[in-house]
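Every protein chain but one is kept in place in this view of the complex.
This part shows chain A:
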Amino acid sequence: MAQRASTASKKSAQVSTQVIKDLHERMVRIRLFETEAGKLMEAGKLPGFLHLYVGQEAVAAGVMAALRDDDQITSTHRGHGHAVAKGVGFREMYAELYGRVTGACLGRGGSMHINDLTRGMLGANGIVGAGVPIAVGAAFAARYKGEDSVAVTFFGDGATNIGTFHEGANMAAILGLPVVFVCENNGYAEFTPQSGHMLLTDVADRAAAYGMPSVIVDGMDAVAVHRAATEAVARARSGAGPMMIEAKTYRYFDHQGVKGLRHPYRSDEEVAEWRARDPIDLIEARAVADGTATRAELDDVWRRTRDEIAQAIAYAEASPLPDPADLLLNVYSG
């Protein structure tokens, strides 16, 4: 029978200094990657769509810090944060946003399709819910080959209304596969609030329907996410089967692009309330207060990351465009 811890316990707060620093760095990397990408988009430098992840950093950082390189993830249309946190390089990511041949998909994929097999990043996805069964398949492969890697699938609250989520969850449960289902509940599916697309308050309740345990965490608190993810990953790795984590979080920018509030579907006050609980501010305040890191050390992370990003953007801009003569590249193997 599925059980659910009401929320992840606050007590087992034993997280090492190293983990705090790791979470912080992963979040800063996402934040800066995304805000710079947003600026490039607004400056008209990037083609296509850009679904920014800013605000949700604690989820990607918390989960990815619990994974190994050989663990696999599947992501969504809002996938940059997952990719950055999983260790995909800034250069190939920016180059992809620019449509350059040096990009993660050789310029063929763009923002919604970034992937990196060397990092276990099985791809962002333009089709809502499509990554869920793919993660189930990756977990199946791990067990089949006798490896102990796990697969994590990220999806939004809105995605849990689509068949692939339900079919994937049931399949993972019945086969007892090492999959961690991570719902990033940012309260909206595009412009529709959660209350407009499901009658549940907690997406985690859906896990029970498949006999899958679940836990709800504060998705603005990277430590809380990390703790829950560590448990779920250990559980999956040990062969105990899938589990769902619902992280309550928020996206600061619009569904697509930076600001496009054509029809305001949420209030400025609501955005401000969430921003007041910024995940990076939270971890920095905690780190400084308990002596984990000095302000100067934290600032140094921002500075180093900014430099790295400036170089990556310069690299992307200097990179060659793909050659139209190669239009049929990689349609098939062999």
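The rule is short, and it goes like this: contacts are C-beta pairs under 8 Å (C-beta built on N, C-alpha and C of every residue); 3 or more make two chains touch, one makes a residue touch a chain; residues count from 1.
Keep in mind that, in the parts below, contacts and distances are computed from a predicted model.
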| item | value |
| --- | --- |
| Undisplayed chain, where the name is taken from the UniProt record, one of "Ammonium transporter", "von Willebrand factor type A", "TPP-dependent acetoin dehydrogenase complex, E1 protein subunit beta" or "Amidohydrolase" | "TPP-dependent acetoin dehydrogenase complex, E1 protein subunit beta" |
| Among A:89, A:176, A:211 or A:322, the residue in touch with the chain that has been omitted | A:322 |
| Identified contact with the non-displayed chain, of A:38, A:62, A:79 or A:129 | A:129 |
| Interface with the unshown chain - residue positions in chain A | 47-49, 96, 99-101, 105, 107-110, 112-113, 125-129, 158-159, 161-164, 189-192, 196-198, 262-263, 265, 321-322, 324, 327-328, 331 |
